[in-house]
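Starting off with a structure, shown below.
A single protein chain has been removed from this complex, and every other one stays in its place.
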Amino acid sequence: MAVVSSTKPGVRRERVRDTRTRSAPRRSRRRTERLVVDAVLLVVTVVFLVPLAWLVLASFNGTADLRVRVPHPFTLDNFHRVLNSDITYRPVLNGLILCGGATALCVVCAVLAAYPLSRYESRYKRPFLLSILFTTGLPITAVMVPVYAMFVQVNLIDTMYGTILFLGSSALPFAIWLTKNFMDGVPLVLEEAAWTDGATSLQTLRHVVVPLMWPGITVVTIFTFLSMWGNFFVPFFLLLSPDQLPASVSILNFFSSRGTVDYGQLAAFSTIYSAPVVVLYAVMSRVLGGSSALGGALKG
Amino acid sequence: MKVHFRVLAIALSCGSLILPLAACGSSGSGSGTTIKVAYQRNLDNKVRVMDDYLAVVKKQFEKANPGKKVELVPIQASENDYYSKVQLMMRSPRTAPDLVYEDTFLINSDIASGYLRPIDSYLATWKDWSQFLPTAKAAAKAQDGKTYGVPDGTDTRGLWYNKQLFQKAGLPTDWHPKSWDDLLSAARTIKQKLPGVTPLNIYTGKAAGEAASMQGFEMLLYGTGQDPMYDTASKKWVVNNKGFTDSLGFLDTVFKEKLGPDVQDALGANFGTTVGTELIPQGKLAIDLDGSWMGNNWIKTGGKPWPQWSQVMGQTAMPTQNGQAPGTVSLSGGWTWAIPAKSKNPDLAWNFITTLQSKQNAADYDIRAANIAVRQDVASDQGYLGSMPGIDFFTGLVKYTHYRPALPAYPLVSTAIQNAMESVTIGQATPEKAASQYASDVKSATDGAVVDRSAG
Partner (left out) sequence: MRSWTARPGDGAVTATSGPGAGVLPHPPGALTATSRTRRTVLRGLPLLPSVVLMLIFLAGPIAYCVYYAFTDMRLTGASATHFVGFGNFTKAFGDANFRNAVWLTLVFTVLSSIVGQNVLGLFLAALMRNASRGVRAAASTVVVVSWVIPEVVAAYLLYAFFRREGELNTILRVLHLPQQNWLFTLPIVAVSVANVWRGTAFSMLVYSAALQEIPADITEAAEVDGAGRWRKLWHITLPMIRRSIGTNLMLNTLQTLSVFGLIFVMTRGGPGNRSETLPLYMYEQAFQDSLIGYGTAVALMLLVVGGLFSVLYLRLLRTEV
């Protein structure tokens, strides 16, 4: 239980188990076992931590290089330099509008679509789910040329809402699949009551199913937003005016000119750029009472 | 609440259908009074040469043409992504800019795609055109004999060397290498006498892009003999020639003997900037095979202001392989302003070109960008000649200079060169093996229009 971050029921379960195993040698074996496990996990943690530590330390370092070092001198200068409208504020705001809008569109559509997929049977269902899942393996670069042509045809090129529509649609397959899996876990019993009261399926969805699967919807929202926030190609090709471009484009430019920028500024900008998703994740997983819920829909 | 939710669901489902259709109704944004000018913005936010210059000309133009507007469309991206995006934009009248900044190495390819509009009728009435050097006029002339772009300057290439480092290593500060061997022996001396200094930089590999093909490889190749790349008589690409393998051999020597930069750095994405703003000003690089514009890095408004540069850095011509006539080799490229075929406002766009290329503005830009002038009146302009130390030297190379084959297939051939260079640089292939891979790449890129020179 409570595998990833501890929740109360998990702690309780452990205690129950401890009382069950009475014999002293077994208890001490468990203790050594736990020590070994902790040690191994700590090593893994440190290995994973090193690159992240560089990011944070370098962003406060006045003389940053590629090594993990205590900032010397400690400075906020790197942040001051990149915190301006051209490099940070406008692109981050654009990114929030684009990814926020597309996530909202995607999640609403996915919840609607998941309902019949979860509740009714059809021989087209499995092929449908499998084929939308395959499209997640398509490199997005491959479709950019026809998408551009289409956007020009229907005059969506260089519009935020057009880009939102495309971003949202391209995230739909995975979102539908995920939402459907979450919805499968919501018991049907409660719906039966609503049905007999004569509620329509949309009403049932709205008043019975959705309230029961908020954690699942939250997870889908996070997944969708995460996948969009780093997307560079879609906005780069579909938006022409530079003042509409999101942070994912400006950060790639920042990296591409890395011969001249100093590492401190680069790290500072990366930190700012990563902040929205990390914060989103932290808040959501706290609301869910532990990030283990995130894996719930994927257990098969 | 109930109603609200249903309305939302229906609106979304209908919206996705109607939105594109509704958008269809409003026609394209182009109007007779505005022109859109697309150009590449430097990835380094500190470098804004073109942006600053265009802002000045835009103001001038809008003042001289009341009611007309210029909309600048900077595209900040790597070179490849810039080209891809501009090409996509030019495919449709809705997104085509009215003026586009095109590198001469790509312009013939874009002409073949039908992206650009011939400007001969405009040129016929423009008296300034007679001021342009014949070679520059040819740069944007396609195989159909029509001209598609107005060049805004050119460049030449040669060797930059650090006189202080040369002195320390006991080499002459007035240096005139006569052959590739002279160049290599100077590099070897530096390697021996000055540890920690990179003796010689030659651009190489895929990441450096056209800089590798042109500054790096073709500067060698064109010093190996007549028509080493394209045979104008038979209209075929030359493959398997000794000059090609020899040029790769030179590269092989440089990197094998560690006379060049560290391979990982050399193949890095933005090594050109590192060379200009770090290695040379910090005195970590002795000889650099590079372009005439390098001084631009070190002037007051450059990426790395370096007031002493004109005393420290010397320039000398790149020798031919064994010193064969004419003894000196240089290559020239440059950029042009061109009007897309699908521009809705070509007349106004042309007007803007003439403003961009008025004598005064042309001189202004050549000075800002450290270009070699292509207008005779600018070339003799005192302000231009005095603008940058060394400019007279590089202007003098014009008489030895070569131009890349102005053909649609050139960009693909150039990619094949970069691949060959990269595999030799990292030691993945011998010069001979890389040359034969190049031969097969070029054969497939040009539908077999190659002439095999392996016998001769």
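General observations
The letters A and B name the chains in turn, as written, and every chain counts its residues from 1.
Definition applied: a residue touches a chain if its C-beta (ideal position, glycine included) is under 8 Å from a C-beta of that chain, and two chains touch if they have at least 3 such contacts.
Everything numeric in this text was worked out from a predicted model, so none of it was measured.
The chain not shown here is in contact, across the full complex, with A, B.
Of the candidate positions B:207, B:318 or B:417, contact with the hidden chain is made by B:207. Residues 1-6, 11, 13, 17, 20, 33-34, 37-38, 40-42, 44-45, 48-52, 54-55, 65-68, 105, 108-110, 112-113, 115-124, 126, 128-130, 132-143, 145-147, 149-150, 165-166, 168-170, 172-173, 176-177, 181, 184-192, 195-196, 200-202, 205, 226, 229-230, 232, 248, 251-252, 255, 263, 266, 270, 273-274, 277-278, 281, 291-296, 298-300 of subunit A touch the missing chain (whole complex, contact as defined above). For subunit B, the residues in touch with the chain missing from this view are 9, 12-13, 16-17, 20, 80-81, 83-84, 87-88, 106, 109-110, 112-115, 205-207, 262-264, 267, 269, 408-409, 411-412, 415, 422-423, 425-426, 428, 444-445.
In this text, only the chains that are shown with their structure count from here on.
Residues of subunit A touching subunit B in their complex: 86-87, 105, 108-109, 112, 145, 148-149, 152, 154-159, 161-162, 165, 202-203, 206-207, 236-237, 240-242, 249-250, 253, 256-261. By the touch criterion stated above, subunit B contacts subunit A in their complex at residues 2, 5-6, 8-9, 12, 16, 19-21, 23-24, 26, 28, 41-46, 73-78, 81, 84-85, 88-89, 91-92, 94-95, 268-274, 277-278, 303.
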